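Only one protein chain is missing; all other protein chains are in place.
Order as written gives the chain letters A, B and C; numbering starts at 1 within each chain.
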């Protein structure tokens, strides 16, 4: 049985546009439990890295060493973002395209991709 | 009185190269207590944002909304890195240059700047 | 009449995978003449900027002024890349998804998006 906040893959009625606060949302495709667990694990590791940087700042460690750790967290967040985007394009956006509502879903994806661009 | 891990500004003997694990370190210039407090505050806010993303993943929230939050954390880390680099160039690197050891300090700075470049 | 190298929009047989040198290609969707003209105009402007930087280097102009121009070219190339990606997702990738070959087209798009990411 699916929880209310995790509709099974494909449960979102194709072609129906989910609206949230007025903004467009592509029909959402849930992560599998394994995917969610993998994402949580990444996030927990990042949270640990952030706490480590906090300790480096408290101890006034050498600037370059702190910067190197900040850069490592950025890389970890980049990798997390790629995983989320991969799921989004293969899941939500593909569903939207297949149900004839691709244009808005693609525009939304382009907007978020731009946030991670240079 | 300065704590052992927070030498007062300028306490590092000019011209002396701090070595850490064999790698070059410019003479370190401590952050003031106010600077450390400001950096810690930024870090605490980032840690809160990371925990928020963790909850969004647990709740399998819409991918684009999670990606937007990840991008916000990246921006906050970029701003933190700029603050650290600013201190490093104005403090540690300037001291190294003034004491005739600028070349290695600048090479080290260029290496870390590259990690945040595109 | 369409030229051999510019198939009309939709001319690519849906579902057929174009292969080029063994690598996967999504069915290509041609740019309209107006789109091609706009892209060429952008490119010509960028070429002019590059020649301007060449003159600045020959004249040994101030480093920061040259760097500022290099950064302007990077922004112009980012904007060009966004236009190309927009066309690619709305055209080629959407066609691939609609014809049931979306997975490979999306993987290919993710790979190229990553090249422009941080």
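Here is the rule we use: contacts are C-beta pairs under 8 Å (C-beta built on N, C-alpha and C of every residue); 3 or more make two chains touch, one makes a residue touch a chain.
Treat the numbers as computed from the prediction; the structure is a model and nothing was measured.
Colleague: Take the complete complex as the reference. Which residues in chain B touch the chain that isn't displayed?
Modeller: 74, 78, 81-82, 85-86, 89-90, 93-94, 97-98, 102-103, 106, 109-110, 113-114, 116-118
Colleague: Considering the entire assembly, which residues of chain C contact the chain that has been omitted?
Modeller: Counting over the whole complex, chain C touches the hidden chain at residues 5-6, 18, 20, 25-26, 28, 30-31, 36, 39-40, 43-44, 46-47, 50-51, 53-54, 57-60, 62-68, 70-71, 73-74, 77-78, 80-81, 84-85, 87-88, 91-92, 108-109, 112, 115-116, 118.
Convention: only the chains that are shown with their structure count from here on.
Colleague: What whole-Å value do you get for the distance between chain A and chain B if each is reduced to the mean of its CA atoms?
Modeller: Averaging C-alpha atoms per chain gives centres 26 Å apart.
Colleague: Give me the residues of chain B that touch two or more other chains.
Modeller: 74, 118
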